[in-house]
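For this depiction, one protein chain was excluded, whereas all remaining protein chains were kept in their positions.
Letters are used for the chains, namely A and B, taken in the order the chains are written, and counting of residues starts over at 1 for each.
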Amino acid sequence: MARAATNRRKLVLTLLAWTVGIAMFFPILWTALTSFKTEAEAIASPPSFLAFHWTLENYAEVQARSDYFLHFMNSVVISLGSTLAGLLVAVPAAWSMAFVPGRRTRDVLMWMLSTKMLPPVGVLIPIYLLFRDSGLLDSRIGLIIVLTLINLPIIVWMLFTYFREIPGEILEAARMDGAGLREEILFVLLPMAVPGIASTLLLNVILAWNEAFWTLNLSASQSAPLTAFIASYSSPEGLFYAKLSAASTMAVAPILILGWFSQKQLVRGLTFGAVK
Amino acid sequence: MGEIVLNRITKSFGDVSVIPPLDLTIADGEFVVFVGPSGCGKSTLLRLIAGLEDSSSGAIRIDGKDATALPPAQRGLAMVFQSYALYPHMTVRNNIAFPLKMARMDKAAIDRKVEAAAKVLNLTSYLDRRPGQLSGGQRQRVAIGRAIVREPTAFLFDEPLSNLDAALRVNMRLEISELHASLGTTMIYVTHDQVEAMTMADKIVVLNAGRIEQVGSPIELYNRPCNRFVAGFIGSPRMNIIEGAETGGQAHAIGIRPEHLALSTDSGHWAGTVSVSEHLGSDTFVYVQVDGVGTLVARAGGEFPVRHGDRVWLTPQPDRLHRFDAEGKAL
């Protein structure tokens, strides 16, 4: 009896949870489906779910018409470049905060976090003008610089929370064994922190990939990553649902898959270790 | 060679003084144990010698050279940490080889030394494992191996046995003593366990609140503790301390070790009632509620058949009495 009641309860919960799950996922699913339709089928009423003529021509056309691959590479270079540059600066900083904490470490960490709260519009104009005058506007390197800076506090924080879990005695042992600072970090700390560094990398690639204030304002045709490229579809002449869907699917799919893999680290990273 | 001299060393964290001015000379080849209750500054003192902390003032000379401002790596010391501090991502071989690699030694020489150390420590068949795959005792030996390959001026041990179970601890204690006998290198060993101190040390340094209470050989400390703190800390069970009328007026307090109290079931100096008796077979510890004095512990060799509530008499050996003044100093 109890077993039957439990099973009935589980069935109801399953139905409810799947309904909610599919509802949340639906816009993505619908976009992916539409990307395989012809333009006519994409706006057909009533819309068809699966019974349509599946085609890949939208993908080919998006690439042919607007050089999708260029923008994809821009996204890859900018998100990966800014994350690696950020790690380069953040690893030494996080090392010192985690292993040589001083009276002001906490204040520095809080201050770094507070720079994340600076509204980007507060500095939009100077950055725009500085970039215009130094030729960084619409360049990958310019976007890498900006994204490195805006994500640096998060990278430092995440690394700090991971480093903090590594016993300091092991680094002291390395120091006793004759390791200099460089060797201590390269040969002892980093290999031990590989999982933490990997999730920091992953999360920041995701954040940089989806960043849509600076990429929209500082890039035009050449350096535009996918965020800005997709935004160009909002203009009326770009309104081809199937092609928009194809472009969107390609822009979202790689990062969605990365994100699914990193969902555990995501919580920890985004909450600065406050929720594990 | 491995002489270490501390000259007016002090350490304070902010306004808190952890170690007041302290002098100590450790002779070459000596096995010195720093012992004291937790928070007495013994680990801090070891870290000052290691160079993992800066002293606030004073000087440290190692092997005749001023090492006060040298970074840890240049002091020629090796340290075995409480947590062993093995590199979890390296094999045993690479753990032991690490200090040699840092010293830019050539590869053939490194291999030779690692093999030799592994042989001494019975680690040869574990060289390609990682620390996570080893038992506590094996990890401990890897940590020691990492220390001996460097052929340091002196070894520093920071409570190295506290993470091992009791049986293993006795074994490792012997191994470390044997190692010291065969290498003849200066060793400084920190522990809160007076048994380790008594069994291993050539010289014991008893620390309390950052101050050195007494320095001496284990037997000196046992026989002639210079104050009540040392008297209470060395020896187990603790020395009985009696204050008040029983002291006979010549001292503020008298002390007598449990093994120096003769037990009798019919007559003696103090009469009392047994509250607890612990029968170990080899010894019997009897906790006696003495009329007008308080609880005294007595130790009888072999079995002494008494139970809770029995009347017993205790008699101190007069030549084994310790007398202390009001400040706790031995008279």
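FYI, contacts are C-beta pairs under 8 Å (C-beta built on N, C-alpha and C of every residue); 3 or more make two chains touch, one makes a residue touch a chain.
What we mean here is this: contacts and distances are computed from a predicted model.
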| query | Name the chain not shown, per its UniProt record: "Thiazole synthase", "DNA polymerase V", "Ferredoxin" or "Sugar ABC transporter permease"? | reply | "Sugar ABC transporter permease"
| said: Among the chains present in the display, which ones are touched by the chain that isn't there? | reply: A, B
| field | Residue of A:L56, A:I141, A:A220 or A:V267 touching the missing chain in the full complex | value | A:V267
| Looking at the whole complex, which of A:I78, A:V156 or A:A173 touches the chain that is not displayed? | A:V156
| task | Specify the residue from the set A:P27, A:G135 or A:P191 that touches the hidden chain. | result | A:P27
| query | At which residues does subunit B meet the chain that is not included here? | reply | 51-54, 69, 71
| field | For subunit A, the residues touching the chain missing from this view | value | 10, 13-14, 16-18, 20-22, 24-25, 27-28, 30-31, 34, 43, 45-47, 89-90, 92-93, 95-97, 99-100, 102, 105-106, 108-110, 112-130, 149, 152-153, 156, 168, 181, 206, 209-210, 212-213, 216-217, 226-228, 230-231, 233-234, 239, 241, 244-245, 248, 251-252, 255-256, 258-260, 263, 266-267, 270-276
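FYI, only the chains that are shown with their structure count from here on.
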| said: Considering only the defined contacts, which subunit A positions touch subunit B in the complex? | reply: 167, 169-170, 172-180, 183, 187-188, 191-192, 194
| remark: Residue positions on subunit B within touch of subunit A in the complex are 50, 52, 71-73, 77-79, 81-83, 85-90, 98-99, 102-103, 146, 150
